[in-house]
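Comments concern the structure below.
Shown here: the complex without one of its protein chains, the others still in place.
Note that the chains are named A and B in the order they appear, and that numbering of residues resets to 1 at the start of each chain.
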Amino acid sequence: MLNPQLNKHGELQHLLSIEGLPKSIVNHILDTASSFVGVSDREVKKVPLMRGKSVFNLFFENSTRTRTTFEIASKRLSADVINLNISASSASKGESLLDTIDNLSAMHADMFVVRHSQSGAPYLIAKHLNDHKQHHVHVVNAGDGRHAHPTQGLLDMYTIRHYKKDFTKLTVAIVGDILHSRVARSDIHALTTLGVPEVRAIGPHTLLPGGLEQMGVRTFTNMDEGLKGVDVIIMLRLQNERMNGALLPSAQEYFKNYGLTPERLALAKPDAIVMHPGPMNRGVEIDSAVADGPQAVILPQVTFGIAVRMAVMSILAGAKE
Amino acid sequence: MLNPQLNKHGELQHLLSIEGLPKSIVNHILDTASSFVGVSDREVKKVPLMRGKSVFNLFFENSTRTRTTFEIASKRLSADVINLNISASSASKGESLLDTIDNLSAMHADMFVVRHSQSGAPYLIAKHLNDHKQHHVHVVNAGDGRHAHPTQGLLDMYTIRHYKKDFTKLTVAIVGDILHSRVARSDIHALTTLGVPEVRAIGPHTLLPGGLEQMGVRTFTNMDEGLKGVDVIIMLRLQNERMNGALLPSAQEYFKNYGLTPERLALAKPDAIVMHPGPMNRGVEIDSAVADGPQAVILPQVTFGIAVRMAVMSILAGAKE
Partner (left out) sequence: MLNPQLNKHGELQHLLSIEGLPKSIVNHILDTASSFVGVSDREVKKVPLMRGKSVFNLFFENSTRTRTTFEIASKRLSADVINLNISASSASKGESLLDTIDNLSAMHADMFVVRHSQSGAPYLIAKHLNDHKQHHVHVVNAGDGRHAHPTQGLLDMYTIRHYKKDFTKLTVAIVGDILHSRVARSDIHALTTLGVPEVRAIGPHTLLPGGLEQMGVRTFTNMDEGLKGVDVIIMLRLQNERMNGALLPSAQEYFKNYGLTPERLALAKPDAIVMHPGPMNRGVEIDSAVADGPQAVILPQVTFGIAVRMAVMSILAGAKE
């Protein structure tokens, strides 16, 4: 099987990356998510779809925020969740990643939600499970290195679809540290898959990776030019560690050139929406007046994120073996 | 609304402090708790009152002990519990407290149990939620700085009521480091609200805060005098960090003057009860003979504490929006 994400029936077996995911599966996830948006509003926020299933949050890189979204999604699906902070345990005892996976599979795990600082780690795990015919175990990539963060990409698509309905007429700008961002990479693949005609990447030269043009992305180093007439603005978080490094002069300087202020936002379409994966650096990549303003859909992104993760997990859990 | 703890129907919306809580609400909590005392004794220690609700334990200050009591109370109410040790996550990424709160609210949180080293943090959160009309989210203060620890105060009242029935004829002594104690502050407000005619504070000058007399509290620096004829003795934990600091000479010296020994206990009424919020420093503020003696009700306090927390949480969850 060439695409390790799909099983022999063409169903989603693992969610590793939006790259290579058929448009029909992306739409199936978004449609399923929309049925879950209501669940979190109910008095009893639970459905029994994963009752008795064991979900392992394998966080080789610490991220309370992302771990929490998966933990809530799992519990609202009635799954049992076990949180493993791996850096502090087996890794320090010298056990290999794949031995850990084999062990947890032998405990009849149903799903691994994997966060890892190294690009490709979830692929390695999924391939190992496929090779050993452990078809009852599913992998969700919760962020690997600079590579991919597919559930973030999907929740971004859900948000855009919710506010803009039709992908085929949109201009979407992604602003900031594209070079180091797995969110940007996942968003670009998703937007392209869903037929967005114009995707723009805006940032300083040092933070724009090569190869964007080949992916069909227009690049801008001047933010004012890049924002002109866009329907959707996706701001990226500027990692603290970049701020005073070789790639950037300072946070103040960055804000001056790439911070989203009300004045800059006025260059986009009047009904443009502003997104951010969080956590925000107010005053660095985004002005509080925008973050808390009427065009920001940053908190709805969080709400939709739970529904999208419930959709992904329940679809994986329902795949045929 | 002047009192941020009450909603427009006069119901408990948040539990932030016993100060300002109407006596009727305090009594309602104690009455509700008494119906939960039996639940923990049953074969199946669960009631479905909060099934499908999401409770977030937001501990900005580490306290396994208090976190555990809330986690048990939540699970016995059938809620889903998510533990967040915040110091280790978003805080280190520079996200503001209120952005974190907005995010978790957007995940459809139902309740935040907040522990924070800064006085007022739970107030700030509750006010923010009220201001943004997030009326579906409730805040429980699980201890903020030196300010308040209302569930400890309430469980202390439950314990006193259990053993002494009538508050209006009691003399209650609180002994130790009153100055730094949120427990003492919450107990004093609760005792006053419930009509206890005589509340005494006993401790060295350096650990007795100003303003006690105005709160109707009699102060004593001589423990023998202070204990004479009391019905209830509430011992406070002496924080390790105080022991060899500027405020106190030494643990030995402290025990000589303010340690509760069997001899000192004999000065109180013969049926006086001895309470302690735990964890105890045996041989510092309390002698083991007293801690393990027939007048100590320290373990019943723990048992009642679960019921009181179940009462608070279920009352909050049942408030109208």
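One rule holds for everything that comes next: a residue touches a chain if its C-beta (ideal position, glycine included) is under 8 Å from a C-beta of that chain, and two chains touch if they have at least 3 such contacts.
Note that the structure is a prediction, hence the values are computed from the model and not measured.
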Hidden-chain contact residue, picked from the options B:8, B:23 or B:45: B:45
Options A:35, A:103 or A:117, residue touching the unrepresented chain: A:103
Residues in chain A touching the chain absent from view: 51-54, 80, 82, 84-86, 88-90, 93-96, 99-100, 102-108
Positions on chain B where the hidden chain makes contact: 40-46, 62-65, 68-69, 71-72, 75-76, 240, 278-282, 299-300, 302-303, 305-306
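Simple rule for what comes next: only the chains that are shown with their structure count from here on.
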Interchain centroid distance [CA atoms averaged], chain A/chain B, Å: 41
